[in-house]
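Next up is a structure, given as structure tokens.
Heads up, one of the protein chains got dropped from this complex, but the rest are sitting where they should.
To keep things simple, chains are lettered A, B and C as they appear, and every chain counts its residues starting from 1.
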Amino acid sequence: MFHKILIANRGEIALRVICACKDLGIRTVAVYSEADRHSLHVRFADEAICIGPAKSSRSYLDIPAVISAAEITNVDAIHPGYGFLSENAGFAEVCEASGIKFIGPPPPVTRNMGLKQRARAEMREAGVPILPGSEGILQSPEEALDTAERIGYPIMLKASAGGGGRGMRIVRETSELPNLMAQAQSEAQAAFSSPDLYMEKLIEAPRHIEFQVLADEYGNAAVLGERECSIQRRHQKLLEEAPSTAVSPDLRRIMSQRLEEAMIRIGYRNAGTVEFLMDENGDLYFIEVNARIQVEHPVSEAISGIDLVKSQILIAAGHRLEEIVRRPVELNGHAIECRINAENPDTFAPSPGRITGLNLPGGIGVRVDTAAYTDGVIPPYYDSLVAKLITHGKDRSEAIARMRRALDMFVVEGIYTTIPLHQQILRNEDFLAGRLDTKFLSRMGVASARA
Amino acid sequence: MFHKILIANRGEIALRVICACKDLGIRTVAVYSEADRHSLHVRFADEAICIGPAKSSRSYLDIPAVISAAEITNVDAIHPGYGFLSENAGFAEVCEASGIKFIGPPPPVTRNMGLKQRARAEMREAGVPILPGSEGILQSPEEALDTAERIGYPIMLKASAGGGGRGMRIVRETSELPNLMAQAQSEAQAAFSSPDLYMEKLIEAPRHIEFQVLADEYGNAAVLGERECSIQRRHQKLLEEAPSTAVSPDLRRIMSQRLEEAMIRIGYRNAGTVEFLMDENGDLYFIEVNARIQVEHPVSEAISGIDLVKSQILIAAGHRLEEIVRRPVELNGHAIECRINAENPDTFAPSPGRITGLNLPGGIGVRVDTAAYTDGVIPPYYDSLVAKLITHGKDRSEAIARMRRALDMFVVEGIYTTIPLHQQILRNEDFLAGRLDTKFLSRMGVASARA
Amino acid sequence: MSNDEIKQLIQLVKESGISELEVQRGENRVRIRSGALAQADLVIPHAPAPAQPAPSVPAAPSPVSSAQPSDAVLVKSPIVGTYYECPSPGSPPFVKVGDTVEPGHVLCIIESMKLMNEIEAEIAGTVVSKLMENGRPVEYGEALFAIRPR
Partner (left out) sequence: MSNDEIKQLIQLVKESGISELEVQRGENRVRIRSGALAQADLVIPHAPAPAQPAPSVPAAPSPVSSAQPSDAVLVKSPIVGTYYECPSPGSPPFVKVGDTVEPGHVLCIIESMKLMNEIEAEIAGTVVSKLMENGRPVEYGEALFAIRPR
């Protein structure tokens, strides 16, 4: 087992990893930027090293600074949390070269999963359903028409080099295609100096459903059920739950089996998440693999009874999956997570500042993951997550009742938070009926939810 | 279902009942003394009524004040919590007479359980093992010698009218008995104006083990496993866990079956606890029934997945046990509760005052039940409980690791608390091995633990 | 409590160097802090804060009363219950503003657990205001009357 672990992150996830290390009796090293010197992860780690100024490119994203901190404190492993360096294969390679175990998948796997077309190809080979689309770049309008005919309208044209919505067009019928394709090409040319487009089937109002995977270093993998993450605004998840109301026990069993095979086949290791879109017919389409622990991992922990961060460390230390997961995987009850962000709940404008008053909810079925405290500051330099509020109940309605109660008793003064928005979601009829998709928030009338 | 419930209590248990009511969608009325006007139970209830000055005899124990508050707020039920009026059959009768449902057993049952000899008789008839002793008052030294011979030395002589250790003698062999009995009689006469003595078998270092019961109003009862409460000082529990390391699955099954039959037979209703002593051979002896929710109920909630306070309300509202408890009762993992009291951890002197700094632990497997907050005051008038810290894990060692971590991250400034004492217990070898009895704390060297 | 009085208190806080001062004068209360301790605001109960039991200096006008002269004392409810100003529905009230009362004079009834508890004057004086509406529930310590002692 590791003797000492450096946590290359901040905020609640740094504290989360410290908790897992304490539970395993492993010493911890926190790193922090000058903006975070009064943070709880600094207080509760056994050692703490300042690695740079507030700007994350010069601190939490600065590989030499993090590795040097690891070297001067003699750690034998690094946990990257989520965000920052967590899916940076180069960082994982530097760790390896420095003789420090990176707690995550091996660099080639992370790199392949980062290359989306490569990930799609590997998943398709492994028998996982993929969102239908063109085989790479569209070579001509004729090929585009044929492909669209094959996968069925509506379709989406996307710039290969693109992002941020530019060079994208929704096409609903054959007659529109040539014209819209030409527009998208010239827009892509202007924006990215390349007119290359590819095509994907458009799912107008998909659910976002993801499966939690654990894989050891000996070719064993286990799926711990799925999470429903459809409540998003601008592709940022706001409320997650497990299980999904749209996944039947049969579908869960089939998908778990296929994904376990696929993850073994691609040599996946440690914790990971396989993301899917679900269309109106309940069919799932693979979109990507997140090769790290996710923000919303606690809902899977609640229903599986398995500490995922502890499992990450055990797997990295060479433990076998059978010591961690009992087969068959049993899931109990229902869990919900609300992300309490420092944001204006109406405009979503960030609301950093000093927390002048704080009451954390507690009691039965409530878990709070936070690095916030009375008189503590949410700095403007990083993400706006203040706390994750998780409730667990024997069924969805008990989890919802507990979440409503916990939100009512969660008091944060001095900054705006998303608490009122969550209270509104938890009273919404569609939410209560489990009718969810990624358009949920914009339908609910949250103006800025629209991408 | 009830429309509105008055909570005739304060502190963490008042907040606990408010949580259960919120989870059921029931409105709440808090009552408070002048010392508690800034308490969280006042803040989080829908209504709050001041019922008197700080002294509990004139507020929380003042039956007319509580009933009047219930009448002017039009509640249809009262939850008494623990302590105060919770086992006062007279109060339950006044509630009944006022047309308000008392959430607890019917008054005659509470009264019978309060009369210890009566409770013993009823339990013996129901086939529950009782601590061996004399049949009522000892009539002569000869009867005493015969009785001692029958139940085996060592034995304890106790003043029938007594309490507080006066008129008590431990007798280890026949030759000592006549002399010590005479001493005890004259001490009893002097202290209580009655020389009457009775005899009980002495268990030198018993475990304190109690079983959690739920019974509905239709003659159904369920036992939700046991709790180990041996870590006490001066008969006050300090750390509890479930299950007990000394109860085998077989013993649990047998005891559960007998106790369910016994509770049905005595007409028990709502939540209750049956307390036992366990001797060195692992034999259990009934001591008493607590006809209320207990401080340490969360450990049973953790392993059973059943919300006991919610169940109390459902049962009082006429729900059937089968809607609340699934058969057979399944218990999962292990749970520990540490009572964080406002006390000097060495001397146990009370330490009321203002909490100037507070960090509540959170994260996986941690539950906190508290009414404390930064800048809040622990008044000197009531008990010293500041918070209950509960951890749950898949086994005892995971629960212990999580408790150690949570204690390390639990910061209370401005008052002394029992946190350091708990940290010491959680490092103790006997504790880690599960070797517990009521002498544990005094062996550990906590001077004032000795009664 | 006048603004001038509060100003003086603020001055007092500043001069003494303390961080917080809470003063209750009759029904009025002021808390002065020299800084931001907003957490305390968390716990001000939403129910009306009942006054301290020991009346001292006169109180500010209550919703149903006229202004109280500065030499009156408050009669507060010793129990929780329902306030009645007259012995039975339709009958005249026990006391009116301007009445003079002697110790033992019944001022009102508080019904508690179906019992009609007569609340008596403890001092001799003139009723200067009635602070509670007939039939309203009262908490422990709520002010019922102001009486100017004779």
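Quick note on the criterion: contacts are C-beta pairs under 8 Å (C-beta built on N, C-alpha and C of every residue); 3 or more make two chains touch, one makes a residue touch a chain.
Values in this document were obtained by computation on a predicted structure and should not be read as measured data.
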item	value
Hidden-chain contact residue, picked from the options A:D76, A:E176 or A:D375	A:D375
Touching residue (missing chain; options B:I209, B:A271 or B:L358)	B:L358
Chain not shown: contacting residue from A:I5, A:I18 or A:I49	A:I49
Absent chain, residues of chain A that touch it	32, 34, 37-40, 42-43, 47-53, 59, 64-65, 67-69, 71-73, 94, 98, 373-376
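One rule holds in what follows: only the chains that are shown with their structure count from here on.
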item	value
Innermost chain, where centres are averages of C-alpha coordinates	B
Chain separated most widely from chain A, comparing mean CA positions	C
Rounded Å distance, chain B centre to chain C centre (Cα mean)	41
Sites on chain A at which at least two other chains make contact	357-359, 374
Shared-contact residues (touching 2 or more other chains) in chain C	39, 42
